[in-house]
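All protein chains of the complex are present and in place, except for one that has been dropped.
So, chain A:
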Amino acid sequence: MTHQVIDWIAVGCLLTGALLSFAAGVGLVRFPDLLSRMHTAAKPQVLGLILILIGIGLRMWPESHVGVLVLIALFQILTVPVAGHIAGRVAYRTGRVRHDLIAVDDLQAELEGDGGTR
């Protein structure tokens, strides 16, 4: 009985995770500029992966390799924001940003003020 319940939870996690990862992939194609694309790479992708890992972990449970899944999730959470930050920063500073898609831009004034230290 409990086995079945855990299986269903695992199935739910795997499906939701797959759906979010799919949305992240579609977002990379459909969003118009790099900054929005980095959003899809940073959020639905991480949560989707974590959900898939939880699903796998529930199915694998007493096996000792579950720890590896925890490590994967941990390093995703640690590294993905950094990658997004660097890509966003470089894109902005090299002018690969569509300003018509940005309603408010506090950074532009700042960079023009100090002559754009690159």
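One rule holds in what follows: contacts are C-beta pairs under 8 Å (C-beta built on N, C-alpha and C of every residue); 3 or more make two chains touch, one makes a residue touch a chain; residues count from 1.
The rule is short, and it goes like this: contacts and distances are computed from a predicted model.
*Asks:* Looking only at the UniProt record of the hidden chain, which name from "Multisubunit sodium/proton antiporter, MrpE subunit (TC 2.A.63.1)", "Ribosome maturation factor RimM", "ABC transporter permease" or "Aminomethyltransferase" is the right one?
*Replies:* Its record in UniProt gives the absent chain the protein name "Multisubunit sodium/proton antiporter, MrpE subunit (TC 2.A.63.1)".
*Asks:* Can you tell me which of A:C13, A:L35 or A:I56 touches the chain that was removed from the display?
*Replies:* A:L35
*Asks:* Which residues does chain A use to touch the chain missing from this display?
*Replies:* So the residues of chain A touching the unseen chain are 19-20, 23-24, 26-27, 30-32, 35-36, 38-40, 42-44, 46-48, 63-65, 67-68, 70-71, 77-78, 80-82, 84-85, 88-89, 91-92, 101-108, 110.
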